[in-house]
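Have a look at the structure below, then the notes.
Missing here is one protein chain; the remaining ones are kept as they sit in the complex.
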Amino acid sequence: MTTALPEAEALAATDLNVKHSRFPGMAAMRATSGFQRGMLVFGLVVVLFFVVLAVFASWIAPYGFDQTGEGAKIFPTQAAPSAQHWFGTTVDGFDVLSRVIFGAQTALEVVVLAVALSIVVGVPFGLLSGYFGGWFDRIAVLIADSLFAFPSLLLAIVVAVAISGGGSGKWSGIFATAVAITAVYVPQYFRVVRNATVAAREEPYVEAARAIGANPSAIMARYVFGNVVQTVPVIATLNAGDAILTLAGLGFLGVGIEPTAAAEWGHDLSTAVQNDVSNGFWWSGVYPGLAIVLLVLGVTLVGESLNDVLNPLLRTAKITKVVLPGRRKKGLMHAPAARQEAQPAATSGIEPGADPSAASGRGADR
Amino acid sequence: MATTTTSSAGSLRTYLLTRLLLVIPMVWILVTVVFFVMRVVGNPVTSHLSGHVPPAVIKAALHKAGYDRPLLTQYWDYISGIARFDFGKAETDNQPVTHLLVTRGAATLELAVYALIVAFLVGVPLGRVAARYRDRLPDVVLRVFAVLAYAMPVFYIGLLLQLLFAIKLGWVPPSGRASIEAETAINDVAPNTHIYLINAILYGNTSYIWDVLKHAILPALTLGLLTAGVFLRLVRVNLLQTLRSDYVEAARARGVPERTVMRKHAFKNAMIPVVTVMGLQIAALLGGAVLTETTFDWQGIGYTLAHYIEGADFVAVQGIVAALAVIVALVSFVIDVVAAIIDPRVRY
Partner (left out) sequence: MSPTESVLDVQDLRVWYAGPAGPVRAVDEVSFSLKPGEVLGLVGESGCGKSTLGRGLMGLVPRGAAVDGTVTFDGTDLLALPRKQRDRLRGGGMGLIFQEPMTRLDPLMKVSDHFDEALRVHAPELKKAQRRDRALEALRALGIPPTRYDTYPHEFSGGMRQRIMIALTLALQPKFIVADEPTTALDVLVEAQILRILADIRKQFHPAILLITHNLGIVAEACDRVAVMYAGRIVEQGPVREIFADPQHPYTRALLKSTISLSTQELHSIPGAPPDLVRPPQACRFHPRCEHAMRICADQDPPTVGTPNHHAECWLLQPADDESRRPLTRQEVSVADEA
């Protein structure tokens, strides 16, 4: 790995581009290796795709999610993919493609609601607990850690069952599920925000503010909040992926959303496993599952790339091998040329033929 | 030297004691949360009774279950029961939860062990490969694999494996823990450990042993691959870190051969966080077990839980979830103990 090419005129290069730009994020973006950037773009495209599906579901989907027929014609049940039903039909005669599309709607509704609730509950709690400390903080941390250590799916089941045990219909189902997921993830937001607050609280400028007698809420709002809030978007995106999986898990177990109230991918998979797999009918399960995988993948990639980009320590700079130029010939007198900027180029890419060192001849050697 | 050993043993003892003391409030918090959350819905007792039930019947059922007593009395009964490892009885079939834990829990334990074996055998070596070929093709492929393993719901992996290997190819059975014949036979064994593999071995019939193993392959792979992905990324990240560490550089400077550096210094140190994370993985494993067991009709405690959820028997659900909380806490405590013993630096 440490080879040198004695006679090469080629130039060393690294892939980082340090040009100043108006958007600091852009410089960081450009600083990432191609792989990381590719992942981020892929993730964003996927997420956007599903958002579009979710928002425009009613227009995009060929049929309703619980539609069993069109006009006089009744849909065949467990039918393989065809021109009328691109993804086939389920055991109840629902169109799989439509259910997948409406499932996107459900997933986004639940997850957005859950993430919003988690932030609204977890962040202030974390701020207060971290800033004021004391017994309240210790108990809160203990509770959060206990909840965090518990299998998230089981906790979600308990909460979802508790809430939806009462009502029925789409919104109570969605609300119940969202709250269940919130219950699972609030401890995470709480912990991260609390730790960031505790760290920020120890900063000298906060100490100074307290010393001059500033109002605690003013300090929190001005200094602490700004620093802490940066951590939230990354967790939110990483959490969204987990939340989608938890939602699917709940649906798979038949908890939360009533199947007639909305289409849900996990529930569809459950139906498929119970009715279709043993007969070898693959379409009713493979497609909804694929949707889950893609969306979770997209969201996770965005979250991780966000994390990598914002956290400079994780940025993997591509290191290309240094190639040493030829040595300056000894004994040559150099004609006084203009003093240039002729230095190893800071741009990416190798420039063959460029002489990196301002070729000044060496004086007499010893 | 004598003084040093007892002092380090002493601090280990202190650490373990402190850790144990932490477990108790955590468990208490969890079971309390379960208790109160279950009460929110109204009453879990009659929820499984569908249709219009005369109020008198409801009242009688509530009285029988003790749900018309003051809340605190109920809570006290509940907590003291848990302290005695009594988690109540299912409403629909009167099965004591503890009994279910033993019989069905063994199945989950068996599955979890298989899954962990798969996860270790697949995840750890692949993690090493990924670290060794950092940022080159093998590493990229493996990281994609790991992310995919995370993004796929465990029941989807199960569904795909089932479709391909059990239905289309017919290499392995699609569900269940054993064929009916094998199952009835090995359950007659004394002592009945409820762990089918051990029972089959005790029974002594090789075809039954093979039968049990064949049934276990898909569920083990399903649950295992998910965890393998986690281990892969963990080992990779930690190995990359330890390979850059100062003591590794110092070992290289002493002329220790690269293979030994990798194996003894970098890898061993990298594995410590993995053991620690295992504690957290138990919780995830249990959640995954519920889903895997449902997919494959593997009658473990997760399958049982799903069954009671479907039947709206929430007394059973409450009992099982509380029991699992205790188990999770105890198991992660054990893992912390192991981690502390392995790493001489960890003391509270």
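The first chain written gets the first letter, and so on, giving A and B; residue counts start at 1 in each chain.
Methods note: a residue touches a chain if its C-beta (ideal position, glycine included) is under 8 Å from a C-beta of that chain, and two chains touch if they have at least 3 such contacts.
All values reported here derive from a predicted model rather than from experimental measurement.
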(message) Touching the hidden chain in the complete assembly: which of B:29, B:251 or B:274 does that?
(response) B:251
(message) Which parts of chain A face the unshown chain closely enough to count as touching?
(response) 1-4, 6, 12-14, 16, 18, 317, 319-324, 327-328, 333-334, 336, 339, 343-346, 356, 358, 360-366
(request) Mind listing the chain B residues that contact the chain we can't see here? (result) 1, 4, 245-247, 249-258, 260, 264-265, 268-269, 272, 343-345
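Definition applied: only the chains that are shown with their structure count from here on.
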(message) Using Cα averages as centroids, what's the distance between chain A and chain B in whole Å?
(response) 26
(request) Would you tell me which residues of chain A are touching chain B in their complex? (result) 33, 35, 142-143, 145-147, 149-154, 157-159, 161-163, 165-166, 241, 245, 248-249, 252-255, 266, 269-270, 272-273, 277-280, 282, 285-286, 289, 292-293, 296-297, 300-301, 316, 318
(request) Can you check the complex and tell me which residues of chain B touch chain A? (result) 25-27, 29-30, 33-34, 37-38, 40-42, 44, 47, 135, 140, 147-148, 150-153, 155-156, 158-160, 162-163, 167-168, 174, 280, 283-284, 286-288, 290-291, 294-295, 305-306, 309-310, 314, 317-318, 321, 324-325, 328-329, 332
